[in-house]
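The structure that follows is given in the form of structure tokens.
The other protein chains are all here in position, but one chain of the complex has been omitted.
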Amino acid sequence: MFSRRRFWSGLAFLFLLGGCGNSPYPTGLTRESVYFMSQQDDPRKLDPASSYRANEGQILDVICPSYYEYQPLKTKKIQLQLMLGEREAERESYPYTVAGKGKVQGERWTFHIRHDLRFQDDPCFPGGKGRAITAKDFLYAFRRMADPANASPVVTFFSDKVVGFSDLVERNAKLQKADKGADYVTPIKGLQLDATDPYTFRIVLNQPFPQLRYLMAMHFTSPMPFEAVTFYGKEINQHPVGCGPYVLQEWTPKRRIALAVNPNRPTEFYPSEGDPGDKEKGLLRDAGKRLPLADKVVITNIPESTTGWNLFLQGYMDAWGVTQTNFQQVMTQQGALSPEMKEHDIRLVKSNDLWVTYFAFNMSDPVVGGYTPQKRKLRQAISLALNSQEFIELFSMGNGLAAQSIIPPGIYGYDPKYHNPYRTFDPKLAKAKQLLKEAGYPNGIDAKTGDRLTIYYDNAKIEAAGRQYIGLISRQIEALGIHLESRAQRDVVWQNKIEGNDWQLVDYGWIADYPDAENFLFLLYGPNKRPGPNLSGYNNPAYNRLFERMRAMNDGPERLALMHQMRQMVQEDCPLIYLQEVQRMSLYYNWLGANKPHPIANTLLKYRAVNGEQRAQLQTKWNRPVVWPILMFGVVLVLGSLPAVQVVKHRHNRRVTDRNPSQQEVSA
Amino acid sequence: MALLKVENLRTTIRTRNGLSRPVDGVSFEVEAGQTLAIVGESGCGKSMTALSLLQLVPEPAGRIQSGHVWFEGRDLLGLTWEEMRPLRGRDMAMIFQEPMTSLNPTLTVGQQIIESMTVHRTARGKEAHRRALESLERVGVRATAMKQYPHELSGGMRQRVMIAMALVNRPKFLIADEPTTALDVTVQAQILSLISELQKETGMAVLLITHDLGVVSEVADKVAVMYAGQIVESASARELFAKPLHPYTQALLASLPSRSRRGRDLATLEGRVPEATAWPAACRFEQRCLHRFAACALHAPKEAPPEASHPARCHLYDPQFNTTKVAAQPLVTRPSRIGTNTDGDSGSAAQTGQQGSRALVEVRGLTKDFPVRGSILTRAQYQRAVDDVNFSIPRGRTLALVGESGSGKSTVGLMILDLLDPTGGEILLDGRPVSARRGPDRFALRRQMQIVFQDPYASLNARMTVREMLHEALGVHSIGTKGEDRENRAGALLEDVGLSRSALDRYPHQFSGGQRQRIAIARALSVNPKFIVLDEPTSALDVSVQSQILNLLRRLQQEHDLTYLFITHNLGVVDYFADEVAVMQRGKIVEYGEANTLFDAPQQDYTRNLLSAVPTVVQ
Amino acid sequence: MLRYLLRRVLYAVPVLLGVSLATFILFYGIFPPEQIARRNLSAKNPTSQQIQEWLVAHDYNHPLPQQFKKHMTELMLLRFGRSDSTGEEIWTRIKTGAGPSTIIAGLVFTASLATRLFFALWSAYFRATYVDTWITLVSVFLMSVVYIVLVIAGQYLMGKVLRLFPLAGYQSGWTAFRFAVLPVIIGVISGLGGGTRLFRTFMLEEMNQDYVRTARAKGVPESRILFVHVLKNAAIPIITSTVLAIPALMLGSLVLESFFGIPGLGSYTVDAINAQDFAVVRAMVFLGTLLYIAGAILTDVCYALADPRIRLE
Partner (left out) sequence: MLDWLSNLFPVLVVVVGFWSVRRALRQPLWAEAWRRLKANRLALIALSVIGVYALVGFCDSIAWRNDKNANSLSLIDRAFSRPAEPTYSAPLANKTFGEPTPRALQGRHLLGTDGTGQDVVYLTLKGCRTALIIGGFTLLIATPLALLLGMLAGYFGKRVDDAVQYTYTVLDSIPNILLLIAMLLVLGRGLPQLCVALGITSWVGLCRLARGETLKHREREYVRAARALGISHGRILMHHILPNLLPIIVISVTLGFSGLVLSEAILSYLQLGVAAGTGSWGNMIDASRLELARDPVIWWNLAAASAALFILVLAFNLFGDALRDAIDPRLNS
């Protein structure tokens, strides 16, 4: 039977092709000094002016570094260190005149960049060789942010502070409407080149803004060659040209991103000091080695987290996070790494994130918003009903702190001793029920109309875990007798609702852009209301005044006192229900050199060291294919078919008559 | 010794309704060079007998229970499937009724003929090809057909190919299962003569299965009449037609329409063949037999001894039961209800004389084109199906429209009824044009003309009871008042066509073919039409049922003063029934005239061919 | 034949016009571009000015009739433009995605056809025996399993437990087959039940035809009847049903590709769904239609090759 033979030989052929095991990488690659990681989402774009997503930053920041960067080992007290800068920027007071306002106290910052900087080699440069970098390239990056075509997400950080920047933005918008290109020529007062030194530039601000240093550590301020912009045009999104330790070697959408060492990279070394205890942990082992440590980084796109976790277990990913799905397997009940994982050559690292999650009330909503005592009490009651601990247990495997205020640990101003009276959960809900009654809703029933109070919870939690989340919050709030109606929508629809101010309760998180309390406290600053970062639209003039004072200050007791005052106000008004301060648990294979997560730095890829030999050995050991079930299956199939052959034989020898053969003989 | 000797063959088939016994103790012999015809109504087990010989009964439901099939001295029933296979197609070949479906549509004619040889290793390669060509040539198919596919050939050609394929291995025995039923009369004649020629050449024996007594009388040496799974009578052809013994054979012969029976009722066989799952225990024909007497309902007639030259399985010839020793006389047709019009012409001719001047239906220059192919992008091309047809039918008379299939007969009928728009020409009913009418006028027309179709299975809506059908027809035309009045009318209609009122509550599938045709006629009559188009009303029916319907139609014509357009290809029926005949060929009327004159002295070659091709029973 | 093909291709034009009209109604009538802009901009707090800017940038800023003209001509000329979410040329992604998709879909297509045919023949050959019963039972069983469960279970078993194939990923060149095996096996199994049963029905239908009886009467052996006579005739409905299954193949590649991280057109589409990228979805709908129509024309050609009764003119 020809078709049967063809089938089996075809199957055998497929096995032959697939026979070289389950490694998703080319043979031999895992033996080399390559760091393998995965991303669930493909970066949408890699352009320093507009990339904003975390998975984009992680790649972009090692290609396009900035003046400053974060010291990778110092996480107790987050510190900046120089990257492209030659020395610390000089900050000086700079009074200047504004029409109608008179003299204003501004600031002038002077930046001195390194002299040995060169862009990576790229076809956009003449001869394909990267040219030297000057201060011009830094200012060019600023002007790109002001170009509406780039839709830079951080343009507001600068437009209200850098002198003349907002005018430029407006001018560019007009130009775009007239179908003309943005203005890259007209000088603006806030961005100045030094007439004599090509490696110096100055930024003039209309107000004191000590946080500018942090902005100068973000990739938005990374120097940019205009050649690349001209050369790649609209495709610049896919062709970042920088001067960092790595260059983008391959980007196959949805498949793989590969980073290779940049031969033109500035000389930099693994730091030789860290937090106390880092040396004991071996974190300083590579001190003084030239960066980057790994020759290559391969980022594979794995949309399914299940698949990614299994690939990690097979040794094909070097690092992975502890999530709800793998928690049981990874952790013991005491919160330590499970013995199986230890045996599997895995280590666990815990760290804090500058990430706080909260529920926000819409302060302009007629039901939950407003500043009357009744409305306050309603919010306080709801706040009391929500048990952070349960959320942490369920969704963060018990890792994370029940947040008491908006400022997370690691930021100056965090107070471990502070307990928010409205975030202290009491299972009996006595106080909450009392407050609800005082708010006019005894047992959740509107005293006036007799209707049950319904609160709408808008969210984008359409996937499985989200549904559990909704279930939990419903249960907790409905314990008060209030009816919580969840309106789960696709992310964008949800965003639209928020923009349209058509919401009552949402949950949100804030990850720090830079490690300063201002970056958290501004979430409640009135003028920052939507489309600014102030989601709830909280607008308390007293708070606003305090915030404006606090913003310009350097850290110190005076600033701290202001912060406490502000905290007290927010506590009573209760526009937000703080949920948790997120902690992270990461798993690393031991073939990966010592490393330390950092709450905010995006440049960690260059500090990853890999022992490829060890990895390759273990991979082989763990991934021996199991073939016998397939063979068994085949054998069962063949054995099962054997009687069928008999059936056919039988069929050939069948008679259509039931006649008794003896009868035949008689008549014959 | 006979080439093939069948003894007491019994085949059963398991069905949903129980065990069916289509072949129930059949014995016969065929000598080399001889043609044995097995005749009988449908449902008598003829085809299953043929299939049983080759052991091709439908499996696994069908089994051969007992008996012997001796072929050249070997008992075939002792052989296994694989032992039997070399005999099939090599020593014993078979051809089937439907040449359309019996050939593989995806293999060329050549491939299929050559396959017959290669599977038996009788020839291969060039030799096989040569022999295939030879056999095609022999059956009169051009050599180019070798590379053609069955659908590219006409029906007659396909049947020739089937014969070529069957005969290429020079079998000793050929089974022909209704080989000409699906073919036109003229083609039928060619095929039949071809088979007998080949038989003479090769000396093979032929077993011919057919229901057409005409065919039998033309080609068979011996005839076996089969009824209800048994052979009831067998004799040489001449003897059988000259002196039929069994009442069944007699009835079959008597029910054949012919000119000699014109104006009289045909003999009918009431009832139908019993179900094969429940053959009556005593005489199986007893229920329908006009000669039955007491013993018939009690005892099964014995099979005649094999030596008998003209055995008939009937108590009449069994001395034990028929004590009067009077053999049955050939049946005399029962006297007609409408008087003794022994001379078929006189009655109606007289009528014609009175009314001949005024035609009820007149057709002038009727033309119909059908688009052959056409889409948005190509110009449609047309084929002329009906070409300038003219005729008129006087009130109360019958015009027969005859011709081969595809000659445009039915199209004319549909156009007259305004069911199809004519391309040109005009149709007058009572002097007023039909197709020009609009609205209520057109609707009123529906009451005046009706149609009865060929296939009694397709012409009744399977999802409606007879009552629903009749009430709908009455209701549409507001005949009678709702309720009891219509109920009475419906009942009366049924009684008029010879069915009982109890039929009202039943669905079409609960009736036999003949009964269905009666219902269709009742439906047509429900609106009291003046004119009925009969589109091959009997060609799907057995001879015995055909005679019932013809009798009915004749009676109704007289009682209701109906005018008929009788479309048919069966010239025997025309000869019996029609007053005038129009012969159609390729859309045109080639000959038109009074029936008797035309049949006696056909003017056109085509008509002559048609007439000569009709096999007639020589009694 | 050539004339026929030309006519079929010409006939595809009004159909494609209809399809682009349908997409126009869907994406411009029911869901106007302002909404698209809103959905794409929402992460950055759209003001009406921003929406206008976005519409200008993505060339949506025309009055409806003009937009209609533009939409129709661009689709007809296969100018798909740029993605709404990433601004990338859609064609470049189609070009890179076509390779993997073709490999996966092509392998699934041929392998399923072969396996279905195999099991159907097996079933027909052993009809009315336990082999037939089992094949039928397993087929109905497979038909009732949800595709997703099959995918999940297949990856779990073959990739994780047995470690035979890479769990996910893709590489170009010959090594692609390594990554294709697992998805292809799953794709094949998913369609095996329905396909086998259907093919078996076709074969049994043919086995009841008169010409089979003729062949038996000719003494043709059963195996030859099945493999020559029946198979050749059953090929006709099989071809039709196989092409009718092409859209189902599309569904398969959507799920398979996104699940196994194969960077083909399927996962591109799924990403576009998640990113609310209307331009890409629009382009993929049109492209899918084109492929489908091409497939239908191809079927007709195969049909004519398999069935001598049909002649394309």
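Quick notes
In order of appearance the chains are A, B and C, and numbering begins at 1 in each one.
We take it that contacts are C-beta pairs under 8 Å (C-beta built on N, C-alpha and C of every residue); 3 or more make two chains touch, one makes a residue touch a chain.
Quick caveat, the model's predicted, so the values are computed rather than measured.
The chain we do not see here touches A, B, C in the full complex.
Of B:290, B:414 or B:428, it is B:414 that touches the chain left out of the display. Of the candidate positions A:133, A:191, A:337 or A:397, contact with the unshown chain belongs to A:397. Checked against the full complex, the candidates A:468, A:501, A:620 or A:653 give a single residue touching the omitted chain, namely A:468. Within the complete assembly, B:477 is the residue of B:364, B:477, B:501 or B:586 that touches the hidden chain. Remark: the residues of chain C touching the chain excluded from display are 14-16, 18-19, 22-23, 26-27, 30-31, 140-141, 143-149, 152, 156, 246-248, 250-251, 254-255, 269-270, 273-274, 276, 278, 281-282, 284-285, 288-289, 291-293, 296. Those residues of chain B that touch the chain absent from the view are 16, 414, 417, 419, 443, 445-447, 449-451, 453-455, 457-464, 472-473, 476-477, 507, 509-510, 520, 523-524, 526-527. Take chain A: the residues that touch the chain left off the picture are 304-306, 309-310, 324-329, 331, 333, 335, 390, 393-394, 397-398, 445, 451-452, 461-468, 470-472, 475, 483, 486, 488-490, 493.
The working rule: only the chains that are shown with their structure count from here on.
Set side by side, the interfaces A-C and B-C show unequal numbers of C-beta pairs in contact, with more at A-C. The mean-CA centres of chain A and chain B are about 85 angstrom from one another, to the nearest whole unit. Separating the centre of chain A from that of chain C, both taken as means of CA atoms, is a distance of 35 Å. Residue positions 651-652 of chain A each touch two or more of the other chains.
The part of chain A that touches chain C in the complex is made up of residues 3-4, 6-7, 10, 14, 17-18, 20-26, 42, 44-45, 148-149, 151, 153, 173, 176-177, 234-235, 237-238, 252-255, 300-304, 307, 310-311, 314, 490, 492-493, 495-496, 499, 530-531, 623-627, 629-630, 640-641, 643-644, 647-648, 651-652. Against chain C, the residues of chain B that register as touching in their complex are 54, 56, 60, 85-90, 93-94, 96, 98, 101-108, 115-116, 119-120, 149, 151, 162, 165-166, 373, 375-378.
Residues 7, 10-11, 128, 209-211, 213-221, 224, 228-229, 232-233, 235-236, 306-309, 313 of chain C are the ones that touch chain B when the two sit in their complex.
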